[in-house]
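Apart from one protein chain that is not included, each protein chain of the complex appears where it belongs.
Think of it as A, B and C in the order they're written, each chain with its own count starting at 1.
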């Protein structure tokens, strides 16, 4: 089966105590480990593995690496071979090199982002358990994030120089990871420049996404919420906690999801993404957005360019 | 990959004109074909294949067969072999035997229900298209069903006689179809009787489900809606159209989904199931419900036995 | 202006500690006073007066009296005169006779229910304050009831004996209290028996309602919630707390409101009523429900008789 979902994201935190408070009180995550280097490991209530976010103390925001889980250990062998055949330099990591995980593969996407693949991580369990579980746990104080859902990476795009790391990453995800290209934005005079892509490893509209920009970086990572009603509650919670909101509640044309964008205390952009959107299947035709409808695709309600949304990232 | 989703269900309609009106006006499906035998083929606006429901004129309600789509043609060869090795008698169907479909496998589940597997069906496309699609189409007049989501089959269960077709079906789905057992209800003095199971072929809580009863039959088939707000609208629409409602809006403990149960004009039970519920993954532990919490699992808000729900089926 | 809203309801509690836990943890009310007789006074977070519910220790459920607030002190003089002229025996209460309230009028409705009118009650304030208030307070653990919204009283109805206390109460509310008859149910062979009425003192569909039955009693009292999303959350909370639910989430045809009915630990029926429903105005025509559509009016989704709903009251 190969890749099944995003496993965790390792991001920087400028003030680790402030970041801990934010991710626990506002996002409702739980700290499951803190190591001697000051790194903090957190999980959401609806996740069963040890952690999905690692906060690494640093003096600036940004992503250190992003990890995806594969279905079984032997998938790592298959993927190692496929990556090498594709020309990717793969570093093999031993069990424990990635904390609480089994052996892993580490490599860089064509865009330069460091990616990790692993098959096993210490199991903790959902907060509601596996026997007669309640639909949600008591004691939530914030937005009640269910799980880390996906990330959007900024990739260098310079058509005049012949550089399009969006297209290169996308090709790799399709050919090596058997991901499904759910949606894409095609721009340029001939509509042949792949500006942005949304790729799925299962039935949800995206497990990873790429957008072109002047240089590589992290645009945002997203947590799942049930629906539009949770979006209102989340937006209220963000305001109560004076979180800097980037984009207020609305619908994406792309993925159909309901969304809010905001910044964690270090400046990393977060999203709450609500609703299934639609069911991705291997035989679903890829959706294409054209340049003239680009912003309707991104922000279906605003329907206008929001420059900061594409210019500001870490 | 094997099975990817429910493809279609072939059900009886006592008065075909009344049924057509119901599935088009109330459920918002579209008729895509009517054949010389009076069978009617319908699809939902968010589906791309030719049909997901076949209405077969008959003098009583019930299901004739249920079909699942596999990812690719060669999966049919693999599954034929696996089914045969498992001891299942498989009938091979030629292209076109199943209308608008490629070659197919036909067989009976241990419970006796006729199942079909196919890899190809004529493509029509979603009503919103693939280029700059709107999130939903104009002109919906009813509940706006997105897609056929799953079915629940009643299977003979007689522990004293050593008969448990729920368990047999489940075992086949897990071992032959690589489906994931998302949830189960275990009853009996020792808690070892598998009364009901929910199995997933992807990331959603169920593509097929089985419940034990005195004899085999169809309990219901379900259409997907986005969320709880759509459930209210759907319940209003059902009342406006004098549809017989079986269970008014509430949450399932099992799957966490929001639901309404009601009957089509022939007496086949329908469901609108809303929300993702949660994300199924291969490594997600199976949820188990015990006998004392059975009804909280089925109807989280009612939290009491509803006899008609388990006794009435077709 | 006369009557402006329901002020408080005095109900019995069989086990006062259990009742306190229920009204605080599940309904999110706050205890503002407990007196030497063991009575407990509670308010909701969105109310500003000292209390809206009085729990009186007793060995059976039921309502002791119901109080409405009038706009200003002189309204009490006007209403005393109007009530006396109408033939009602009015008992005048001194300041403090009704705890924390100014002088008051006490009398019995034609149905026998004891009603109190007062113009002043000790002020506490909403939990969110009056300066730059948050839209909702932190720390809610249950359904987050906004305010006591209305009550439905059962009144003796025996058309053959010429007894209709529903009609008598309604006439008094219209003529003496200037309430607006928002909706009514008319039954009987000639459709001239006023079975139930909903009366408004302002813009909401009902501040008080009456339904006919074999004998007088309390049918339910209701708390306001914002909307259908809050109804789902409330139903989840009730199930988590093993509250006995009478009617699961659905819409009323009458008032259009979204509702759940359930019982407090003593057996008093509570409701969470969500949404404005519609805006009542003095010039809005009264809505009439006929006998054949009675149950569609009461439960728009169920659309069938629910005997326990009309037979069980305190």
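FYI, contacts are C-beta pairs under 8 Å (C-beta built on N, C-alpha and C of every residue); 3 or more make two chains touch, one makes a residue touch a chain.
Every value quoted in this text rests on a predicted model; they were computed, and no experiment measured them.
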Inset, instruction - Could you tell me which shown chains are touched by the chain that is not displayed? - result: A, B, C
Legend entry - From B:37, B:138 or B:160, residue that would touch the chain that is not displayed: B:138
Inset, instruction - Identify the residue among A:100, A:147 or A:228 that touches the chain left out of the display. - result: A:228
Legend entry - Among C:141, C:158 or C:286, residue touching the chain not depicted: C:286
Inset, instruction - Consider the whole complex, including the chain that is not shown, and state which of C:30, C:82 or C:256 touches that chain. - result: C:256
Legend entry - Positions on chain C where the hidden chain makes contact: 1, 4-5, 46, 48-49, 69, 71-72, 125, 130-133, 135, 146-147, 202-204, 224, 226-229, 251, 253, 256, 275-276, 278-279, 281-290, 293, 296-297, 300
Legend entry - Touch residues of chain B, complete complex, unshown partner: 134-136, 138, 141, 229, 232, 236, 240
Inset, instruction - For the chain that got dropped from the picture, name the residues of chain A it touches. - result: 228-229, 232, 235-236, 238-239, 242, 245, 248-251, 258, 260, 296, 299-303
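By definition in this document, only the chains that are shown with their structure count from here on.
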Legend entry - Same or different residue numbers at the chain B/chain C copy interface, by half rule: same
Inset, instruction - Taking CA centroids for every chain, report which one is farthest away from chain A. - result: C
Inset, instruction - Considering only C-beta pairs in contact, identify the chain pair with the most of them. - result: A-B
Inset, instruction - Could you tell me the distance, in whole angstrom, between the mean C-alpha positions of chain A and chain B? - result: 31
Inset, instruction - Please work out the Cα centroid separation of chain A and chain C, and write it as a whole number of Å. - result: 49
Legend entry - Computed distance of Cα centres, chain C from chain B, in Å: 43
Inset, instruction - Check each residue of chain A and list the ones that touch at least two other chains. - result: 134-135, 229
